[in-house]
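Every protein chain but one is kept in place in this view of the complex.
Presenting chain A:
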Amino acid sequence: MCASGKYNSRGPALIPRMKIKHRIYYITLFSVVLLGLVATGMFQFWPHSIESTADWTLDKRSIHDAPLIRLPVSSPIPERGDLSCRMHTCFDVYRCGYNPKNRIKVYIYPLQRFADELGVPISSTGLSREYNDLLSAISDSDFYTDDVTRACLFIPSIDVLNQNSLRIRETAQALAMLPRWDKGMNHLLFNMLPGGPPDYNTALDVPRDRALLAGGGFSTWTYRQGYDISIPVYSPLSADVELPERQPGPRRYFILSSQTAIHREYRAELERLKEENGEALLLLDKCSNLSQGAASARKRCYKGQVYDYPQILQESSFCVVLRGARLGQATLSDVLQAGCVPVILADSYILPFSEVLDWKRASVVIPEEKLSEMYTILKSIPHRQVEEMQRQARWFWDAYFSSMKAVGLTTLQIINDRIYPYAARTYEQWNNPPVVKWSSVNSPLFLPLIPPRAPGFTAVVLTYDRVESLFRVITEISKVPSLAKLLVVTPRKKFKCPECTAIDGLSLDQTHMVERSECINKFASVFGTMPLKVVEHRADPVLYKDDFPEKLKSFPNIGSL
């Protein structure tokens, strides 16, 4: 309203002195301006009026629009988080209910800004782009519900991805103020960068009662198996850099180390390895001549030679992912994206999504103590396996690391699998890349059973209008001792080739053969592949047509037709 005073004081004084023509002109102009003001005012204030009741929706992305909540100093702080929490003790399964789709419903709190009594916000960054992407992805997914009463899982809109930007106590207070908090029951927090200097705890330090934690960088001592979810540390390069998938195969370098914040003891050890094995190792560090910033994140140097990062990762078979101050490293994501096999040296680290992903097929885990033996260990891995791992690594990135959406939805799927274990995704679904899914054969009858003779078999005879040949078949087959039942199926159609004899069957009919060829092509295109296999062998009885007394053979009549 600050400018309206100006408008009132000048406007009326000027208008009477003007010509009518001009007056109309100005009146039109001002009314347009006024209309614009009213419209913008509406635009600005209208959404506010519904915000208090609205849920978190896509339109509400701007943190600046979110209502500000001031936290009283005395506001309650949740408990630190119980290490003994498990799904059956700290998770209220009744909220998830039984539903035919076997899918959990996830509610996202509306955006709010929190500040202490002095008005200092609880977070120095507010809502990060990453967390925003994550929430958007979830709200677009099948898991999302805007009905808080039907929800099984609650996700706060308070961004705790990076502990460094948080005021711990106030963030905890803000969590406790959430209307459905209820001791953190069924609440899910996402954190990728836990802990702070100097010790860097391996889990988020914010007290959080019974809330589930999806954390990047858990150690075996902070990870509550079957309760928490270990997630990757998202790398911003995933979105910025497009690395085309390379065919698995040999690479220029054998081992590459690209991390810049490696402890000097480990760097010394890596340099020793480099001395011993020379060209096979590429040991990169940050470029000293480049200034800090976005550009330096995309370059690596070795003895003055500059390399593009992460592109250079594609030139190596194995890429080292050493622990830093934290166990979880964003480098892991870059390495996987490049289809380089990660060599993970981070003792006690819980690998991302280890509850469902079989990391043994995509990575090599070596104890930190064995860093000096890394070269020998990696050399012992067969080439074929390295190629498998390269493919597997890239697939893991594509499916589970490539975006905040992938990270978020994978996390929810894992929780979903725990709540509806009988409808959980299978090992193959989680771990087989599409190319394997297409080409692999998983027989529904996979157990090697040799069924007993006793139940016998059921004969199913397809017949047309040829009664004579049907009776002949029935007479013959009913002599078989193992026959338990005989089913005759009669379609209403006439036999296509009445002149064909029993032996020739339909094989003499050329159009019939053409039709069948077309069928084969049609089926193959529907299956997406040709599932039939050609073999050159045939199963016969052991003594088939051997020079041996017929009466001693089990099946002497076979082939006598």
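Please note the rule applied: contacts are C-beta pairs under 8 Å (C-beta built on N, C-alpha and C of every residue); 3 or more make two chains touch, one makes a residue touch a chain; residues count from 1.
In this text, contacts and distances are computed from a predicted model.
**Student:** Given the choices "Dolichol-phosphate mannosyltransferase subunit 3", "Centromere protein L", "Exostosin glycosyltransferase 1a" or "Pyruvate dehydrogenase E1 component subunit beta", state the protein name listed in UniProt for the chain not shown.
**Tutor:** Choosing among "Dolichol-phosphate mannosyltransferase subunit 3", "Centromere protein L", "Exostosin glycosyltransferase 1a" or "Pyruvate dehydrogenase E1 component subunit beta", the correct UniProt name is "Exostosin glycosyltransferase 1a".
**Student:** Going by the contact rule already stated, which one of A:F471, A:F527 or A:F548 would touch the omitted chain in the full complex?
**Tutor:** The one listed residue touching the chain not shown is A:F548.
**Student:** Using the document's definition of touch, tell me which of A:V467, A:L487, A:V526 or A:A539 contacts the absent chain.
**Tutor:** Reading the full complex, the residue touching the unseen chain is A:A539.
**Student:** Pick from A:Q112, A:N132 or A:S230: which residue touches the chain that isn't shown?
**Tutor:** Of the listed residues, the one touching the omitted chain is A:N132.
**Student:** Of A:G278, A:P421 or A:P481, which sits in contact with the chain we cannot see?
**Tutor:** Here the residue in touch with the unshown chain is A:P421.
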